[in-house]
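Reviewing the structure listed below.
Up next, subunit A:
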Amino acid sequence: MSSQPTERSNSRSKNSPAGGAGVLERPAEPAAQLNEDRDILVKIFHQMLLIRRFEEKCAESYSLGKIGGFCHLYIGQEAVGVGAISALRADDYVLTSYREHGQAIAKGISPEAVMAELYGKAGGCSQGKGGSMHLFDADVNFLGGHAIVGGQIPLATGVAFASKYKETDQVTLCFFGEAAVNQGAFHESLNMAQLWKLPCIYICENNMYGMGTSLQRAMSSQNVAAKASAYELASESVDGMDVLKMREATQRAIKRAREESLPTLLEARTYRYMGHSMSDPGNYRTRAEIEKYQERDPIKIFTKTLKDNGLLSDSEIAEIEAQIKEEVEKAVRFADESPLPDPKELYTDVYANPIN
Partner candidate 1 sequence: MATQVVMPKLSPTMEEGQLARWLKKEGDKVSMGEPLAEIDTDKATMEMQALSNGVLRKILINEGESAPLGQPIAIIGEPDEDISELLKTASAPKPEKAAEAPQSPPESDAAPAVEEQPQEVETPEPTQSINGDGHKPRTDGRVLISPIAARMASEAGIDFKTVQGSGPGGRIVKRDVESAISDQKKPAATKAAVGRISIPRPARAGVVHGPSAYRDEPVSEMRRTIAKRLVTSLGPVPHFFLTMEIDMERAADMRRSINELYPDLKLSINDLIIKVVAVSLIQHPEVNASFQDKTIRYYEHADIGVAVATENGLITPIVRAAELKSLTEIATEVRELAGRARARKLKPEEYLGATFSISNLGMFGIEEFTAVINPPEGAILAVGAMSPKPVVKDDRVEIRQTMRVTMSCDHRAIDGATGAKFLQTFKQIMENPIYLFLDQ
Partner candidate 2 sequence: MAVMTMRDALNLALKEELARDSSVFLMGEEVAEYQGAYKVTRGLLEEFGPKRVIDTPITELGFAGLGVGAAMAGLRPIIEFMTFNFSILATDQIINSAAKMRYMSGGQFKIPIVFRGPGGSAYQVSSQHSQALESWYAYFPGLKVVMPSTPADAKGLLKSAIRDDDPVIFIEQERMYGMKGEVPEDDDFTIPLGVGEVKREGTDATIIARSVMVPTALQAAEQLEKEGISCEVIDPRTIRPLDIKLIIESIKKTNRAVVAEESHPFASVGAEISAQIAEQAFDYLDAPVKRVSGADVPMPYAKNLEQLAIPDVAHIVAAVKEVSYV
């Protein structure tokens, strides 16, 4: 099973001489026990596959010039977002980085609203004014979409602070990459969260590369989970390619947050198959490495798990694929047909209280 959550730290930083604690360094563990409703599991499967197909469509749209600026794809990391968010209530909050399409969809923003936002259209979830890096939806408590690395971490800490202040038992999930762990904002936030006992769950998606820089080249101590010990904050290292393990780890963290109002740092070991963004030629890693990691494709793993447990047949999978194809095409159609924002929207929503 995955490593034990560390409540109080005396664990030493586990510097593996061969490199970070990546997914492949541990032996493949046996599949998790499936003690969930089939409906939930199928929903999780559907979401992961939808995100995968959606992101593939984004790649296509981007190369056709329909998506401008930056486009950061979630392909390979679906299990982290879907697994973690599946454990939340609707009134819990999510904040994340710019690699957010998957989390946005998992939290409940419709693929149409996401695609229209990527296309910069009025029907986008941010009215076309945010783009790929700034998806927001207050109705589903998805609080963005932040483009400064680590910028979302203090924000999420504040959202958790507000829940505690208002004495609700809402929790906040905060996603960020392992490179963000080097930002001061990460450390300042964890310190405050533990000091003030804030119900915030920090999920580090360790995909081993900060843009073109591997974590060996960026971090003196590559054990991300261990960094929580500096703040005496609970942490866990999770196999981020296993959606159920991700879900269970998040459930443990949520319980801690709701019941004890304490934060957790989850390190999800994962991998992205595409480049940092659509503009990244990916010269910093080998084809061989990528192919090796594709053997641990989270969707492939979960499909096998479901099939092995007799929960999903090939024909059902095909049906789901067909549905997803339709959902994605619907999203593209919506985005294509949505109008560009009205030019006077240039000046709206700068202030809630405009003066003069």
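Candidate entries met the following condition: all candidates are chains of the complex that A comes from, given by their letters.
The working rule: a contact is a pair of C-beta atoms (placed from the backbone, for glycine too) under 8 Å apart; a residue touches a chain by one contact, two chains touch by 3 or more; residues count from 1.
Everything numeric in this text was worked out from a predicted model, so none of it was measured.
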Query raised in the report: Number, please: which of 1 or 2 touches subunit A in the complex?
Result: 2
Report task. Please name which positions on subunit A make contact with candidate 2 in the complex. Result -> 93, 95, 124-130, 134, 136-138, 143-148, 151, 153-163, 165-166, 184-185, 188-189, 191-192, 195-196, 348-353, 355-356
